[in-house]
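Up next, subunit A:
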Amino acid sequence: MDTTGSASGQRAATWAWLTLVVITIGSWWLSPAHSGGTALPSAPITAVVLLLAIIKSRLIIRYFMEVRDAPRWLRHSTDAWLAVLFAAIFVIYLI
Partner candidate 1 sequence: MTLTARPEQRRDEHVPGDNDMWVMVLGDMIIFAGYFIVFMIYRSMHAREFLAAQEHLDVNIGVVNTVILLTSSWFVVRAVTAARAGRSAQAIRLVYGGGLGGVLFMALKGYEWVAKIRAGHGNSEMFYSFYYVVTGVHLIHVLIGLIVLGTVVRELRNPGRRRATVVESGAIYWHMVDLLWVIIFALFYVMR
Partner candidate 2 sequence: MQILEDVQDTPRAGNIKAQWVSLWTGPVVGVVLLLAALAFPGFRPPMSPTMSADQVASFYADHTAWIRFSQATFNLCGILILPFFTVIVVQMKRMKNQSHVFAYCYLTAVVSGATIFALSNVFFLVAAFRTDRSPELIMLLNDLAWIVLIAPVGMVVSQFVLLALAVYFDDPTDPVFPRWVGHFSLFTAAAMVPAAGAAVFHTGPLAWDGLLSFWLRNGAFAVFVIVMFFVLRTALHRQAVEDRVVAA
Partner candidate 3 sequence: MSRVDDAAGAAGGEGARQSGRRMLRRTPDGVKPDVWLMTLFFPAWYAVFGVIICLLTRVTPPPRPDVTAADKVAFFTQHHLTIQIGFTLLLILLGGAAMTNGLVGYQMKRMSVGSVFAYGYIGGMSVGALPGFLLVTVCFLTAAFRPDRDPALISLLYDLGMLSYNGSLGCFTAAYLVLAVAILYDKNNVFPKWFSYVSIWQIITEVIATQMFVFASGPFSWNGSIAFWLAVVVFSVWLGALIVLLRGAARQEPVTAPALA
């Protein structure tokens, strides 16, 4: 197996992990539990939360599951899953 490729893949995965942790800790401030008992619905915050969730999901799929090196059908089907799911979530949220 190509070890140098793996090493760089691992470095990319480590960056992905760092990004994921930073986003997660960042989401902490957005949560309704921090609103002092008066959380109000907020489409912008929800949009941001969902966007961050898409980024996190895609990082996990691409870098942890190594889909970025996978054949096209797999890359496209995982992306389609993300797109359909989050579009549905947001549309239902807005209705």
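The rule is short, and it goes like this: contacts are C-beta pairs under 8 Å (C-beta built on N, C-alpha and C of every residue); 3 or more make two chains touch, one makes a residue touch a chain; residues count from 1.
In picking the candidates, the idea was that all candidates are chains of the complex that A comes from, given by their letters.
In this text, all values refer to a predicted model and were calculated from it rather than measured experimentally.
Note on subunit A: across the options 1, 2 or 3, its touching candidate in this complex is 1.
Interface residues of subunit A facing candidate 1 in the complex, by the touch rule stated above, are 1-3, 5-10, 12-17, 19-21, 24-25, 27-28, 30-35, 37, 39-42, 45-46, 49-50, 52-53, 55-57, 59-61, 63-72, 74, 77-78, 81, 84-85, 88-89, 92-93, 95.
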